[in-house]
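Report on the structure given below.
This part shows chain A:
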Amino acid sequence: MACSCGNAEENQEKYFAPLKKVLENYDKKAKDLIPVLQETQEEYGYLPQEVLEEIAKSLRVPFSQVYGVVTFYSQFHLEPRGENIIRICMGTACHVRGADKVLDTMKEELGIDDGETTEDLKFTLESVACIGACGLAPVIMVNDNTHGLLTPETTVEVLDQYRG
Partner candidate 1 sequence: MDQSIYRSHILICGGTGCVSSGCKEVRSSLEEELAERDLVNEIKVIETGCHGFCEKGPLMIVYPEGVFYCKVQPEDMEEVVEEHILKGKVVERLLYTDPTTGENIPSYQEIDFYKKQQRTALINCGYIDPEEIKEYIATGGYEAIGKALTEMTPQEVIDEVKESGLRGRGGGGFPTGLKWQFASDAEGDKKYVICNADEGDPGAFMDRSILEGDPHVLIEGMILAAYAVGADEGYVYVRAEYPLAIKRLRVALEQAEENGLLGENLFGTDFSFKLRIKEGAGAFVCGEETALMASIEGERGMPRPRPPFPAEKGLWGKPTNINNVETYANVPAIIKEGAEAYKQVGTEGSTGTKVFALTGKINNTGLAEVPMGITMREIIYDIGGGINEGKEFKAVQIGGPSGGCLPEDKLDLTIDYDSLLEVGAMMGSGGLVVMDEDTCMVDVARFFLDFTQSESCGKCTPCRIGTKQMLDILERITVGEGQEGDIELLERLAENIKSTSLCGLGQTAPNPVLSTLRYFRDEYEAHIYEQTCPAGACEELLGAYVIDGEACVGCTVCTEACPVDAIAGEAKEEHLIDEDACIACGACVDKCPVDAITQ
Partner candidate 2 sequence: MKSLEELKELRERFQKDLRVRKASDKPKVIVGMDSCGIDAGAREILKKALTEISQRDLDVVVTQTACIGECDNEPTVTVDLPNEPKIVYGDVTVDKVEKIIVDHVVEGNIVKDLVVAELNE
């Protein structure tokens, strides 16, 4: 968020600098919208409105279209996200091997619902479609690490590793 104290213009420039860098690698056409959004989200952790407006301007696409794309794909987020992203696989194999219980345990432990972020911005919890590690069902991904063959007890153990 652009800050209102001090030199507004300078802050503004600083704020958009990562976006400018991302845009440098593209020839600024509508077809680049998704990769630009992906890289921008990498930089900011989520997609703030001001940033989306800038992207719409640079790629010369209507803001409504940018918003449409962002809300269509589950990978994009309009709200700040936790330091650790916990993805609970809800695929078929995990479902029949008790993914619900893993999700319930996580909700209970973190005190948040599916799709929410803890107040201290430490964890975001989301249930996702199959992550393709069905041999180890039920599985979760914490950031880029896969943890498999979970029970409610080992779920808590995994979570503790990231509580630090």
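We take it that a contact is a pair of C-beta atoms (placed from the backbone, for glycine too) under 8 Å apart; a residue touches a chain by one contact, two chains touch by 3 or more; residues count from 1.
Here is how the candidates were picked: all candidates are chains of the complex that A comes from, given by their letters.
This structure is a prediction, so every number in the text was calculated from the model and none was measured.
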Complex member in contact with chain A (any copy), out of 1 or 2: 1
Over in the complex, which chain A residues touch candidate 1? Could you list them? 29-35, 37-38, 65, 68-69, 72-76, 90-93, 95-98, 101, 104-105, 108-109, 128-137, 139, 144-149, 151-153, 155-156
